[in-house]
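What you see is the complex with one protein chain gone and the rest in place.
And then subunit A:
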Amino acid sequence: MEYSIRAANVEDCKDIARMITELAEYEKVSEHVKVTQKDLEQDGFSKNPFFHGIIAEVPEQHKTKEGHTKIGYALYFYSYSSWKGRAIYMEDLYVMPEFRGIQKNGLVAMEIMCMCMCMCRKSLVICGVCLSGKGIGKALMSKVAQLGLAAGCNQLNFTVLDWNKSSLDFYLNQGCFDVTADMGYHCMRCEGEALQHLAQP
């Protein structure tokens, strides 16, 4: 099946919001999604964007029954390592289920779950990508890597949930390493009341 990958533009925000919500709905945690299409437009496509996106699109003849041709995306932003310099962070990687395929040699496609920092309290899967025969998920990730290198980045970071063995194995086989396991780094967050409290004089 043919597909193309290109940079997201402001008109894609409707589909990006749809795909973010799709996944959340599938996991029955759509109430966690507070970001709207308008937020995405403002936050991703104004003078100082907080994120960038790439979209996977299929031709008209392969559109979904609801008429969608935009069937996958990745969200990323540039970050910085005080030890190594420029870095790229892959926040989201998603391909709609019907565009995950069977491997060319006939093996059932392996569903790889790629995590993002918008985690669900119940630790459910946040977004899924099938890195198999159709290769759309892998192509999206490869594109993020290319963009990172072009911008002078020395590393690509992302997070994965520890119970997700198939993803952990897949990523490790791709040549990345588990920073949390190897260096003992824990991801921490201050939000809500704790953040407000910290901000008080």
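The criterion applied here is as follows: a residue touches a chain if its C-beta (ideal position, glycine included) is under 8 Å from a C-beta of that chain, and two chains touch if they have at least 3 such contacts; residues count from 1.
Methods note: contacts and distances are computed from a predicted model.
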Absent chain [UniProt protein name; select from "Aminotransferase class I/classII large domain-containing protein", "Diamine acetyltransferase 1", "Serine palmitoyltransferase 1" or "Arp2/3 complex 34 kDa subunit"]: "Diamine acetyltransferase 1"
Hidden partner chain, touching residue among A:4, A:64, A:81 or A:166: A:81
Residues of subunit A in contact with the chain not shown: 16, 20, 24, 32-35, 39-40, 43-44, 50-51, 75, 77-86, 89, 91-92, 104, 115-119, 121, 123, 135, 138-139, 141-142, 145-146, 148-149, 153-163, 168, 171, 174-181, 183-201
